[in-house]
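The complex is shown incomplete by one protein chain, all other protein chains being positioned as in the whole.
Let's turn to subunit A:
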Amino acid sequence: MKPPAFHPAQIPLGLTLWSLWFVALYGGTAVACERLAAGPEEAGPAAINLGFLLFTLAAAAVPGTYAWGCWRAARLSAGRPSQERFAARVGAALHLVAVIAMLFIGLPLLGLPPCL
C-alpha cells in the first residue's frame, strides 16, 4: 500500500489520509450519537470521545510514520534525481501537516460533549 519514499504519490498521500480520517470522524460521531445517545437532548456517553480520540491518535500515527520515512529518505538521497528528492521532502512536510491537522482538529474531543 505504501509507495516508496521517493514516489510522487507521497505528495498527496498524507492529506488524503487526513481527508479519510476527517470523513470518518465527522460521519462517525454522527452515527455514534444516533446509536448511543439516549435522545436528541442528551450529551451522549464520554466513551464516544474516548473512542474517537484513540482513533485520531492511531490515524495520526500513519502519516507520522510516513513523514519520518520520507524525511529520512530525503536526507540520504544524494545522487538521486532532483524530482525524487523533492517528492520525498514535500511528501514528508505534507505528511507532517496531516498529523498536525488531525491532532488540532481532534482537540475538541478532549472537552466537548459529543452529541449536544
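Just so we're on the same page, contacts are C-beta pairs under 8 Å (C-beta built on N, C-alpha and C of every residue); 3 or more make two chains touch, one makes a residue touch a chain; residues count from 1.
Note that in this section contacts and distances are computed from a predicted model.
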item	value
The complex's invisible chain, by UniProt name, from "cytochrome-c oxidase", "L-serine dehydratase", "ATP-binding protein" or "Cell division transport system permease protein"	"cytochrome-c oxidase"
Residue, one of A:A30, A:L57 or A:L76, that touches the chain absent here	A:A30
Touch residues of subunit A, complete complex, unshown partner	8, 11-12, 15-16, 18-19, 22, 25-27, 29-31, 33-34, 49, 81-87, 89-90, 93-94, 97, 101, 104-109, 112-116
